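Just one protein chain is left out here, and the rest sit where they should.
Presenting chain A:
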Amino acid sequence: MRAAVTILVVAALASVPLWLRDPYLLNALITTGIFVVGAMSLNLLLGFTGQLSLGHIAFFGIGAYVSALTSLGFDVGLPGGVRLVHAPWPPIAGFLLAILVAGLCGYFVGLLSFRVRGAYFVIVTISFAEVVRLVALNWVELTQGPLALTNIPSIALPLPGIGELTLRTKMQNYYLVLVVALVAYLLIARLVHSHFGRAMRGLMENETLAVSVGIDVTRTLTLAAVISAAIAGAAGSLYAHYIRIIDPEVFAFINTVTMVIMVISGGKGSLAGPVIGGLIFGLLPVALRPVMAPEAQWIAYGGVLIAILFVLPRGIVPSLAQRFIRPRSGAPALAPVALTETGAKEPA
């Protein structure tokens, strides 16, 4: 049953470029798909560990820049008169490096912030994103600053024995994004249903109890941060090679907010949540474009978000699942019986 639904959804998604010929819509679907991957990565942290990364776009942006610079090459002066010269590598190497570097950044951010719980992680991630944005803006020799990195090559898939396939058309990029999204989805699904996912859930629900049965908080949360950041980095790389131009605006706070909205509306802590939320908020601009100026659209997003959460408070997927699939009793715990009343009747 589950497998059938999955196959059906994947087949439907895969069929889209075959009947959707409008390049504008296909373009919207591709960028939406890239942001859906970003939202899925955010959900791994927010939904499955309860940690809010309010600078999540940093990992996405780092992935974009790392991938772009790897494939464009650079020649920069470092302190001490050293010059760092890098000849262009194939974009696919950039993609892999983007995952690696973003993951490493996730590791350090996690290491910095997970010794203390609560708002600390939120603050560290926001600051991190801002610092990275300033670097991208001011290290002009490397990043071109506000002038943007341009002419980023499209991803080319090496085909052993034949050569390589450069993904130039929208249809090709659509399938690339779809495959990456499916892999990310599967990876997150496997992770959260494993031993590691249970440790994350345990920590989120009752940290004291979780550590008392041997769950290592710092390690578990850091692991989630690394994987989340790495996936966000992959999405960033896709973005860079698809749009083929990036500037420091990619690090804008509003981009993180967009991802958070996607996760919350679709339902944090559910695998499909960020996909549904991502599709809605990714495609909403397309629907609103004829009727609203881009600035005014944010008001509409707010309205849609509020409407969704008003009707489905836990987000679309979890609320619907609760309503239609598995009605749980949800009865609250009984009040504790007064201590003095118990056991007294028990013979010694």
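FYI, a contact is a pair of C-beta atoms (placed from the backbone, for glycine too) under 8 Å apart; a residue touches a chain by one contact, two chains touch by 3 or more; residues count from 1.
Please note the rule applied: contacts and distances are computed from a predicted model.
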Per UniProt record, name of the chain withheld from view ["2,3-epoxybenzoyl-CoA dihydrolase", "ABC transporter ATP-binding protein", "Cytochrome b" or "Polysulfide reductase"]: "ABC transporter ATP-binding protein"
Touching the absent chain when the full complex is considered, from A:117, A:201 or A:244: A:201
Contacting the left-out chain in the complete assembly, out of A:168, A:190 or A:323: A:190
Touching the absent chain when the full complex is considered, from A:209, A:287 or A:306: A:209
Where the unshown chain meets chain A, residue by residue: 187, 190-191, 194-196, 198-199, 201-202, 205-206, 208-217, 223, 328-337, 339-340, 342-348
